[in-house]
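Here the complex is missing one protein chain, while the rest keep their positions.
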Amino acid sequence: MTTYLYEKDLRQMKLLILESRRHDAVVQEIATTLGIKRQQLRKILIERCDMILLENLPARCDAARETDDLISQSLGIPLITQAAELLTREEGARIRKGVNVQIEHGVPRETAILEAKTEILELIRV
Amino acid sequence: MSLLQSLKNSIRSRSIHVAYVNVGSCNGCDIELLACLSPRYDIEQYGIYVHNNPREADVLLITGAFSPQWEDKLKPLWDKIPNPKVAVAIGNCPISGCVFNRPETLVDPPVSKHIPIAAEIPGCPPRPTEIISTILSLAPLIFKDYEETNR
Partner (left out) sequence: MKKTVDVSLPIGPMHPLFKEPCRIKCETRGEFVLSAEVELGYVKKGIERIMRGRPWQEVMFLAERVCGICSVVHNYVFIEAVENVSGIAPTERAAYLRVIVNELDRMQSHLLANYSYCYTIEHETLAMYLLNLRETVMDQLELITGARVTCAFIIPGGVRCDLSADGAASLRTALDHIDSELSRFVRIFETGPLIGLRSKGVGLLTKEAAIEAHAAGPTARASGIPDDLRNIHPTYRLLDFKPVIRYEGDNYARIMVRFEEVFQSTGLIRTALALMKEGPIRGGGTIKAGTVRYRGEAPRGELLYDLTTDEHGRILEIAIQTPSIMNIQVCAHAMLKNAQSAADITAIFISSDPCIACTER
């Protein structure tokens, strides 16, 4: 938890940004891909992002969505790394590679993706 | 009236330092304020000097309908301005909230709840000439004989 020395607590203002129609749709989309509640993702975003990045989240997601890699899409990696900057690109690529390796070793696709999701969640939790 | 006081009066009427603060306006009033700086209106010929520093200002121009972030910031800013000082509300927003004062809004007008306002210029936005004439007519009234009346 961040402590505030002289700055005002900005969490309420950040929540107001996320309540807008387009922002809400994007948050819902990422939360569904990761399999967590919207409120949990909101909390993570509020802790990790500054206000201007939150405002720009829908536009950044629009720009990041243009990928044809199905596994990345089902994990929401472009949205988490490129748009919301919750993970670095390298971490995103590493997780993506890990899923590929597991599938090659005969692990079912769904199980591999589920494991990768848990890994992502552990990395972005605050 | 002492000689010193009359000297102060005449100098103060030709040297008005202005700071402006936007507490949640739509920018319309702010650009009309900026337009006052242009050579067409030329406020410096009246001795008005705009430099946005509250510690040197005499007149504080307020635009906007008071958004929540300013609650703990406008009062300290007003306290930083040395006496004699005066605050002028520009546009409808600091007076009533204008179109933003509706259910579900986040703003908290009027600004006079938070700091004392000496004059109000209604309009959405007011014309640059109205802003200049208000400052010019108000400042000498407030600053006249300040030391003798507030001894």
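Letters are used for the chains, namely A and B, taken in the order the chains are written, and counting of residues starts over at 1 for each.
Note that a residue touches a chain if its C-beta (ideal position, glycine included) is under 8 Å from a C-beta of that chain, and two chains touch if they have at least 3 such contacts.
For clarity, every value in this text was computed on a predicted model and none was experimentally measured.
Asks: Can you name the residues of chain B that touch the chain not displayed here?
Replies: 21-32, 34-35, 37-40, 51-54, 64-65, 67-70, 73, 77, 98-100, 102-107, 124-125, 127
Asks: Please identify, in ascending order, the residues of chain A that touch the omitted chain?
Replies: These residues of chain A touch the chain that is not shown: 7, 10, 13, 16, 20-22, 48-53, 55-56, 58-60, 62-64, 82.
In this section, only the chains that are shown with their structure count from here on.
Asks: Find the geometric centre of each of chain A and chain B from their Cα atoms only, then give the gap between the two centres in Å, rounded to an integer.
Replies: 45
Asks: What residues of chain B sit close enough to touch chain A in their complex?
Replies: Listed in rising order, the residues of chain B that touch chain A are 68-69, 72, 106.
Asks: Applying the document's contact rule, which stretches of chain A touch chain B when the two form their complex?
Replies: Residue positions touching the partner: 8, 13, 16.
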